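A single protein chain has been removed from this complex, and every other one stays in its place.
Read from first to last, the chains carry the letters A, B and C; within each, the first residue is number 1.
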Amino acid sequence: MADAEEIEMFGRMMIALDILESSQEFGRMIPEVRSNMVYAKASAKTRADVLAIDGRITVVSGMPRACGRPRFGASSHMARLVIELRKTDPSVRAGIDFANTPELSAWLESYCARKGWAFAMINRAGEPESIRAEEEASMPWKAAAVIRAAGGRVPKIFYENGAVGKEPVSVIVGPEPIGIAREIAEIAREYRGTTR
Amino acid sequence: MADAEEIEMFGRMMIALDILESSQEFGRMIPEVRSNMVYAKASAKTRADVLAIDGRITVVSGMPRACGRPRFGASSHMARLVIELRKTDPSVRAGIDFANTPELSAWLESYCARKGWAFAMINRAGEPESIRAEEEASMPWKAAAVIRAAGGRVPKIFYENGAVGKEPVSVIVGPEPIGIAREIAEIAREYRGTTR
Amino acid sequence: MADAEEIEMFGRMMIALDILESSQEFGRMIPEVRSNMVYAKASAKTRADVLAIDGRITVVSGMPRACGRPRFGASSHMARLVIELRKTDPSVRAGIDFANTPELSAWLESYCARKGWAFAMINRAGEPESIRAEEEASMPWKAAAVIRAAGGRVPKIFYENGAVGKEPVSVIVGPEPIGIAREIAEIAREYRGTTR
Partner (left out) sequence: MADAEEIEMFGRMMIALDILESSQEFGRMIPEVRSNMVYAKASAKTRADVLAIDGRITVVSGMPRACGRPRFGASSHMARLVIELRKTDPSVRAGIDFANTPELSAWLESYCARKGWAFAMINRAGEPESIRAEEEASMPWKAAAVIRAAGGRVPKIFYENGAVGKEPVSVIVGPEPIGIAREIAEIAREYRGTTR
């Protein structure tokens, strides 16, 4: 039942969660829709194969707090996004979404340039109306747009500018959650330094 | 320190929270931005005078779950909305925000008609650009638009249709939280019955 | 359903809980069996009429933490103890149990003398074997022993020295929880000062 892959996945998620919950600066990057952190099995086909934080990560007393536990199937949007992206780059198995503002996007673009990370923006105004109405159809379009915007690969960080009725969010992806938790905590700390 | 008003406010919030957390159907009405429940002091002037759920109310294992505790100052948006509305109707001290879809809005309109409750919609597309950019300035405009749309009074339920980058939400208000928790739980149950 | 007494009781419990959870020193006074805080209705006859912390108050990351919420019926032992004591002194409606060591007991005795509070110890070695075996029968014996030890009244603070298989605990009682939360937080702070 609990195979070696699942054991490793739960372990990495818990350690990553500790990193996120210890970062007050990350708390300031949690969007209105709250953040989630997802981690897909190597063979993930559906959201049931993707571990995520049940109840998402919110902010309590100024600090990030996972409301529930990691659970397979606990994410819909982020889980399906990672599944789509993996069709192009199977090394991508984990992701975290976070806030997006024009100031942060501009800063992230230069931060990614310094790091040598691919960075991309997609404009959901370009999304066909027929697709936007249907949440399921929307994800393949979005993943394809992200990859196209990054020149055919999955970028390390990307964001979408806001559509009507949708809060814009940024996303960071990577092979597993401990690494991206450290990366986003560092981003939050460095960005915070520029805005004090 | 803990005066009679604060004691009563914490008590009503906890009982209201029990009602919300026991309603699986309400869980289906929690928007992406999560719900909050707020309760303003009779003399509330700023968000520090408004009790709210720290970390908002999210969904864990399919049930509504308050991530943190009631705390004065824990809400920004909903707290300021209630403070603005009270300038017109001081009997309004509590509110809960919940999901909004075209189907739910249509159903709510006829539900409110049955109940004899005022119901209103505001269109944030009508909001002047100069105001929209400034979150602080936005709230008085929004409250005024809600009251104008309801013919000069504070409606029982209202919603805004989505602006760019903003998830549309519905709001129910009333004099104290136990009553509106019961009302929203009944709404969730009845609406759920129509969509099964 | 939610009458004025219940609203006030939940409100006082939440404010008292905030006081306890903010006291690191109280965390050092939580016994192995964990602390509970109970609050009986004015007409309480059974444990169902007594509000208590579901899951008791434990220590997480060095700070006191209520695991669950206040709930009627959530305590057995402390609830029945307060119900028995109220037969002699109906003004006693609330109580908190905490650790007991010989050093603390000696300190508490002189602290109570300074405060003008009645203080008592009961020796469960004096409890008849026939009673000890039966948890239900044990409580009236215990309450009577406490009251007898304090000269016919309910003492402010009392403790039992340990029986076989029972961790000794101290208890502080009073008319409502905010007051005793402040009292135990002050005790914890002052006692901590003497043991550094």
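In this text, a residue touches a chain if its C-beta (ideal position, glycine included) is under 8 Å from a C-beta of that chain, and two chains touch if they have at least 3 such contacts.
Small disclaimer: the values here were computed from a predicted structure and weren't measured.
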Listed by label, the shown chains touching the absent chain are A, C
Hidden partner chain, touching residue among A:G55, A:P70, A:G95 or A:P155: A:P70
Can you list, in ascending order, the subunit C residues touching the missing chain? 32-34, 54-56, 58-61, 65, 67-68, 71, 161-168
Pick out the residues on subunit A that sit against the missing chain. 2, 6-15, 18, 69-70, 178
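FYI, only the chains that are shown with their structure count from here on.
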If we look at subunit A and subunit B, which chains touch each of them? none
Using mean CA coordinates as chain centres, what's the subunit A-subunit B distance in Å? 28
Mind checking the centre-to-centre distance between subunit B and subunit C? Centres are C-alpha means, answer in whole Å. 39
Cα centre of subunit A to Cα centre of subunit C, whole Å, reads 47
